[in-house]
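The complex is shown incomplete by one protein chain, all other protein chains being positioned as in the whole.
Chains here go by letter, A and B, matching the order in which they are written, and residues are numbered from 1 within each.
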Amino acid sequence: MEARINIPAKVVRNEPFEVRLQIRHPMETGYRTDDTGKAIARNVVRSVTCRYNGDLVFAAQLSSGIAANPYLRFFVTARASGELQFEWVDDAGVRISERAPVVVA
Amino acid sequence: MLRATIVAAACAASMAAHAQQRPIAADALRSGIAYAGADIRAMQADDLANPGFLWVQRGEALFNENCTACHRDAASMRGVAARYPAYDPSAKSVLDLEGRIEQCRTGRQHKPAFGRESDDLVSLATFVTHQSRGLPMSVSIDGPARASFERGEAFYTQRHGQMNLACTHCHDQSYGKRLYTETISQGHGTAFPAYRLEWQGQGSLQRRLRACLFGVRAEMPKPGAPELTDLELYLAWRANGLPIESPGVRR
Partner (left out) sequence: MKRRRFVQGAVALVALAVRPVHAALPSIPALDGWLAGRTPRFARIKLSIPAIADNGFAVPMRVMVEGPFAPGPYVKSIRLFSETNPVPDMAVFEFPLPIERVEIESRIRLAGTQQVVAAAELTDGSVYAMATEVIVTLAGCMDGT
């Protein structure tokens, strides 16, 4: 499952910085049928979390109402240098973790 | 000064050689992005929001894994996509970029083909095309490519399907006009492989062409069919000079 995470190279203490997350995932709604008419099982990224040096700073519960290859742009307030740890899980139980360094200028 | 003159003369000569008038003059060429809505334009323009980069990324990993034994690095691929489709001497036919990658795979690496619409091939083609981002389309229709070009042109101007429409009816005669709520583009392929919202993913130009044929209720040739490659060559020639957009985003 490819993902792209983008954070500014340097962030300013106590200022919000932008986080961009793009996940490769079909976000299968469960309403489509294949060529034989059989329903394709629902499989969406259910939950996304973002921890900053261990503290949960952002969480999202998604549904089939979020487009395929989910894209999120949100803000986190800079505190200390360290890292953002992302984790997401889908209906099939696949759990992915990614990290991105945070450098406070 | 003398050198510049010689280059100018050579250009004039080659243009005279296939002094075929292009349906849309060079200065009137417009990318499909010019006919797209604001959201699509914004999605393509922002590298951090453009979903096609998921396939550029995947393509890079595949390239490093499979291709660097012969092809030094990504930079060595610069300019390649701008020249394709092109006549390939070993295949003895015109190949599009995907076809050329497959030929490397099966003919030189002796490995099983990726498959025309496989995610691996779409990713690799996206990555290689990305190395030509911003470069003008520059295919040749000279020599052994000529026959393919002429077949492609014939296909483009021939009526297809229940709707009995030829590509030229929409893309030469009606660009800028509405088809239901969509604005018809000039039908260049310079942004492909592209992320198409309708596909909810990345796909090749051939897939888009097949979709168009489905749209006029024609039988779709199979992916990789020679008539699709011929058509791709014609379209590329028709778009020569337009910069490659990669990864493209389309509706």
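Just a few scattered comments:
We adopt the following convention: a contact is a pair of C-beta atoms (placed from the backbone, for glycine too) under 8 Å apart; a residue touches a chain by one contact, two chains touch by 3 or more.
Only a predicted model underlies this, so the values are computations on that prediction, with no experimental measurement involved.
Across B:G152, B:G187, B:G203 or B:P247, the single residue that touches the chain missing here is B:G203.
Taking the whole complex into account, chain B touches the unshown chain at residues 36-40, 42-43, 179-182, 184, 197-200, 203, 207, 210-212, 214-216, 220, 251.
Residues 16, 27, 29, 31, 55-68, 70-77 of chain A touch the missing chain (whole complex, contact as defined above).
The rule we apply is simple: only the chains that are shown with their structure count from here on.
Averaged C-alpha coordinates give centres for chain A and chain B that are 32 Å from one another.
Touching chain A in their complex are the following residues of chain B: 48-49, 51, 53-54, 57-58, 200-201. Residues 2-4, 6, 20, 22, 24, 26-27, 67-69, 71, 73 of chain A are the ones touching chain B in the complex.
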